[in-house]
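The complex is shown incomplete by one protein chain, all other protein chains being positioned as in the whole.
Order of writing sets the chain letters: A and B. Residues in each chain are counted from 1.
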Amino acid sequence: MSAWLESAIARGQDNSDWLAPKRAHALELLSATKWPTRKTEAWRYTPLRPIERSKAVPVENQTGLLPLAIDGLNAIELAFVNGQLDKVQLADTLPEGLTIALGSELSPEQQASALQEFSTIKPERHLFGLVNDALVNDVVIVSVEENVKIDEPVRISSLLSQGAESHTRVLVSLEAGARLTVIEDVQAQGDSLSTAFVEYNIAPKAYLEHYRFALQTGSNLAVGGCHFNLHDHAKMNSTIVAFGSELSRLDTDIIHAGEFADAKLNAMYLLDDKELFDLHATVEHAMPNGTTEENVRCIVADRARAVFNGRIHIHKDAQKTLAELNNRNLLLSDKAEINTKPELEIYADDVRCAHGATVAQIDKQALYYLQTRGVSRAKAQVMLNFGFINELIDLMPNETLAEWIRPIIRERFAQMEVM
Amino acid sequence: MSNSNNLLTIKDLYASVEEKQILKGLDLEVKPGEVHAIMGPNGAGKSTMGYVLSGREGYTVDSGSVVLGGEDLLDMETEERARAGLFLAFQYPVEIPGVSNLEFLKASVDAQREARGEEAISSADFLKEAKAACKKVDLPISFLKRGVNEGFSGGEKKRNELMQMLLLQPKLCILDETDSGLDIDALQVVAEGVNSQRSSDRSFIVVTHYQRLLDYIKPDFVHVLSNGKIVKSGDASLAQELEAQGYAWLQTEPTEDELEG
């Protein structure tokens, strides 16, 4: 066990609020957990030394942090500042059928029902998910009533000041036939450490459109998770855009808990400098007739390291499942690393599952083609890199977000050193 | 001696791919405004010529020289050659998903204008020009938004090549088997596009296996390329002769049958 985890466990024990039963359970599991090493499969390529050495501490009452403006986006804005919900104008302005509340402010009955869902979608195997269970001091609960379609996206930003440690937790519930868009994003000033976990319960025929922008870079440490539970005929479409940092790790779990559910996940990451980004994407097909389509693309420059683990698990009863994973990686430098592991674990015979993974350089023919038209090699490389990612940006259902992220990504490519 | 009025002068060019020599003493002179057709059997080195002139990686010049508009072409990077006015229309244009046709065209035009010291064209003006070019080659405007050649049919790819030529206004166009895979209608569209670009300061090298294309694009000269060099030159009538006879007569080495007989 590491000193960091020991101190986390000690701090978790101080608290005795409405989350206490869940916290106690998490602490019990944590006490029995071995601190991961290189030999721990889930952390094989992502050493935890930066967390062991982190000097980040909880910071209270920090003001002056504002979420990044997204041009043209008309969203319902929620912001965590150093882990505390900044609940300025949450009250009456919400559209009908949408409620956003802090768990601690609910009635005991409501709290009891929230506890029924809390930490049931997020699998217990995630070490930092347990840390979050233990250290989070409140839960933001977002719910959409039956058959209500919310047009305005709900944006949940997490803002971190220099050296801050933060633990945030959101529980999103879409009742039957509901529709919602959620945007998660982060801004951090450096040397921060955050755990950020969101659980989504998507009832029959509900539809979730989801975005996670993990754009923190530099010395920030980030560990988080997005966990989705899909019931009968539920649908989700998730887009993840990530840059790397000294340590940035995201675990996604898509659980087909009902029949005929449909999940799409498009993830892209662009790493530069000495950054690391590690995406562990798990799909559990527990019920029949589900479909999953995952596209993961990654570009790694300089001394950066990219890790991807894409697991598709088809349970015995999940007949007629269609699941596909496509993972493509571009390695731009001889100091960079790509470690990718697409996995299939299949226990049903009448399914169609496939995965493909490639690691390569930029397509030389395309590079030549651009050059024959007079485009310089450097510019052509930027264009091709961008094009590789742009294919996934084109798939983003929300055009405002696509238009917002495109120039940000283009700018990042323009700065990347290519060989 | 090469004529200083030439737009292009290729002298005794030897070039290899993967250590196999393909061009073996190629000579060719092209004056401004001329249209030269290069014909020849498969494997003669027709496509190689275009790749070598454009500076494709993996195509090594062993000896010889190539001068375009007074400049040593072989000294330049691929993009510099393009900016110097060389345009290669590919037989099989590559698909580049994720990079829109419009973005690609704008980047190309910008790069070339910059190289010529001209001012950058505004996005709005460029869009107008691109739309006009699109119309001219009979492609729907929506093709400007699609990825470069992505999912285009064979004919659409060729027309997209032509559109690039219209926008880039090169000095020398090499059309590499532009007729392959085209039906007669598409062939006419391409030929009309090319003919509309013929002018006294623009030259063409039309590389083709069949005479068919030359019915629509009338060449001033026809050359037969065989085993890496030009073995016969003539006027347009040579193309018809070739069509009638095929390329078998080029077999300069006696065949085994002949030796035994």
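The rule we apply is simple: a residue touches a chain if its C-beta (ideal position, glycine included) is under 8 Å from a C-beta of that chain, and two chains touch if they have at least 3 such contacts.
The criterion applied here is as follows: contacts and distances are computed from a predicted model.
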item: Omitted chain, identified by the protein name its UniProt record gives, among "DNA 3'-5' helicase", "Fe-S cluster assembly protein SufB", "Glutathione transport system permease protein GsiD" or "Heterodisulfide reductase"; value: "Fe-S cluster assembly protein SufB"
item: Visible chains that the absent chain touches, using the contact criterion stated earlier; value: A
item: Touch criterion as defined above, residue of A:I100, A:I338 or A:I393 at the omitted chain; value: A:I338
item: Chain not shown: contacting residue from A:A360, A:A378 or A:A414; value: A:A360
item: Residues of chain A in contact with the chain not shown; value: 41, 316, 319, 329, 331-334, 336-361, 419
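Keep this in mind: only the chains that are shown with their structure count from here on.
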item: Computed distance of Cα centres, chain B from chain A, in Å; value: 49
item: Of chain A, residues touching chain B in the complex; value: 363-366, 368-377, 379-380, 383-384, 386-391, 394
item: Contact footprint of chain A on chain B as seen in their complex; value: 54-57, 77-79, 81-83, 86-88, 90, 93-94, 96-99, 103-104, 107-108, 111-112, 115, 147-148, 164, 168
